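Just one protein chain is left out here, and the rest sit where they should.
Then we have chain A:
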Amino acid sequence: MNRPKKQAYYHLMMLPGMIFLIIFNFIPMAGIVMAFQNFSPVKGILESKWVGFDNFRFIFSLPDSRQIFVNTIIISLGKILLAILIPVCFSLLLNEIKVKFFKRTVQTIVYMPHFLSWVVFAAVVQSIFSYDGPVNVLLTAIGMEPVMFLGSNQWFRTLMVTTDSWKEFGYGSIIYLAALTGIDPGLYEAASIDGASRWKRLLYITLPGIMPIILIMLTMALPNILNAGFDQIFNLYNPLVYESGDILDTYVYRVGMLKRQYSLGTAVGLIKSVVGMILILAANKLVTTFSDRRMF
């Protein structure tokens, strides 16, 4: 009977969030028109010249645009995969540890790097992988040639993907650890009575138990496929590795921000959003088809 009234409270509670969303996410969407203009701040949105799809055509006509898209997608796919794989393995392993104190300590330590900014963390990566850094000292000690990791097109992408995972896996594992606690302990008890080994329990109880979360995380990560991590790459790249490491965001930064090409920046933003939206819808469809979960 009093449902509408009860819901009114909920709606009221939602109101600030919605207002925030409208002001900061919906209204600025009008700015998307800049992507179809040659926007000049002096003339403003109303007076600037309309250029149709010229900005988009320009992005795809750039001599390096193919390379940039390839770099972006490879680096970000690698990051998405590792961002699932490593935290899941890590939380499964950590979950097996019974000493509470040790478990907590490890957990805290590994998610610390998440709170460091890339500016700081890049300096750490630089000194570890520098030509005379510890990694190369180790390589020379076992009789191998030192490698200039940050100046090598063969290594740059790998390094970006792994260091990103190193920085973020601890934080990423929090959600899986939480999901693990949600698995009914009764299942484990029943399985061990039936004689299931630890491995079998992991395979048939734990993994299926956290599978929905894994799928949701994957679905949420996919729209970001064109975000390969500006902060990280910007702080670590140099002209020698543009070929393998220059991504959409760093490129747009160099063209758009430094040269104040607002329209170009907006156009790239729009491309990213559209691709992101297509991916999230597709992923959601896949998840609903292959499991009984759905996001929306």
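Here is the rule we use: a contact is a pair of C-beta atoms (placed from the backbone, for glycine too) under 8 Å apart; a residue touches a chain by one contact, two chains touch by 3 or more; residues count from 1.
Rule of thumb we're sticking to: contacts and distances are computed from a predicted model.
Between the listed names "Xanthine dehydrogenase family protein subunit M", "Deferrochelatase", "Carbohydrate ABC transporter substrate-binding protein (CUT1 family)" or "Efem/EfeO family lipoprotein", the UniProt record for the complex's undisplayed chain reads "Carbohydrate ABC transporter substrate-binding protein (CUT1 family)". Considering the whole complex, the residue from A:Ile84, A:Leu150, A:Ala228 or A:Val268 that touches the absent chain is A:Leu150. Mapped onto chain A, contacts with the missing chain fall at residues 40-44, 58, 62-64, 126, 130-131, 148, 150-151, 234, 238-243, 246, 251, 254-255, 258-261, 264.
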